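Only one protein chain is missing from this complex, and each of the others stays in its spot.
On to subunit A.
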C-alpha cells in the first residue's frame, strides 16, 4: 500500500530520499545489503523454529525408543531400506540443484536458475512419489498410524520380505530361552524334548514306512513290525545318548522360510537320502526351536499398542516432513516463477537463497529421519 499510493504533500519529504531506490529495494530499507542481511537473519531464525518444531517429535522418538527398544527393532523391518535410501539420494540431488540455483541467481542467470529450481521441484515430486508408494504399502498391510493400525497377521509375520531376518531374531531369542530352560528347569526341558522326540519319531516311522513301500505293496506305519520300530527308535535314542541334549552346540538357528509350517515336507525330503542320528537329533532341536520361535513371535503380536506407537511415530515424523516438502515445492515454485520473469540480479537474489536454505533444512531433517527409522540395528 505504502509504495503504490501517491503520498499526500506532507509525506513527500519522507519519500524524497528514496527516489533513487531500485524497484526491488523495499522502501523501509536503506540499501540492498541491509535488505539481504535482514532476510538472511529472518530465514535462519525461521529455520531455528522449524528445528524446534521437529524437536518435539525427536524427543518423543527418543523416549519411546529408550522405553521400548524391542518394538523399534521389531517394527523397522517393515520399512523398506531400499526406498528410504533412494529417497535420501533424491533429496541430496535436489539440495545440490537448489544450491546451484543460488549461485546462478547470484550471477544473474535467470534462465539457468529457473531450470535448476525446476529440477529441484522434480526431485521433490520424486520424493513424494516414492513416499506414497511406501505409505500405500503400509496401509495395505494395515500398519497405518493410530486407529488405522490394524495389521493383517499374515502381513505382520509371514509375507513381509524381512521374514527371514525377523524369524532369525526370534530364533536367537528362542535359543536363549531354551538354553535358559535347560539350565533352570531341566524337567520341563526334558518334557519339551520328549514331546518333540515323539513327533520326530512319528515322522521317522512314516518315512521308514514310505521307504519300504512299493507301488504294488504300500506299507503304512501300522504295518511296521516291532523290530523295525525298535530299530528306528533305537537310532534316535542312541543319537540322543551320544550327543546329550547338547543344545548350545547349535549356535545359529536356521532361517525359516515363509510358510514354515511346511516343515514336515522338508523332513520327508531329507529322510529320503539321509537318516543318520545326527540329522534326527538336529531335527528334534529344530522342531523345538521352531516351536519356541513361534511363541516369541506371538508375544510380539501381543503388543499391538507399542508397535502401533512405532508406526504412529513413523507417520508423524515422515508426515510432518512430507508437509514441509509440499511447502518447499510451493516456495520453490514461487521463486522459479520469479526467475522466469528475470527478477534476480547480483544485487537481489535473496529470495532464492532463503528458499534454498529452507530446502536444505528439509533435506537435513530427512537425513536424520532415515537412519533413525529405517536403519535400526
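Observations, loosely collected:
Methods note: contacts are C-beta pairs under 8 Å (C-beta built on N, C-alpha and C of every residue); 3 or more make two chains touch, one makes a residue touch a chain; residues count from 1.
As a convention for this text, contacts and distances are computed from a predicted model.
For the chain that does not appear here, its UniProt entry gives the protein name "Cytochrome c oxidase subunit 1", which is one of "Cytochrome c oxidase subunit 1", "Dissimilatory sulfite reductase D (DsrD)", "Pyridoxal 5'-phosphate synthase subunit PdxT" or "ABC transporter permease". Which of A:32, A:50 or A:233 touches the hidden chain is settled by the complete complex: it is A:50. Contact with the chain not shown here comes from a single listed residue; of A:83, A:125, A:148 or A:368, that residue is A:148. Touch with the chain omitted from the figure is made, among A:60, A:357 or A:376, by A:60.
Subunit A residues in contact with the hidden partner, per the touch definition given at the top, are 1-2, 5, 7-11, 13-15, 26-29, 34, 37-38, 41-42, 45-46, 48-50, 52-57, 59-60, 63, 145-148, 305-306, 308-309, 312-313, 315-316, 320.
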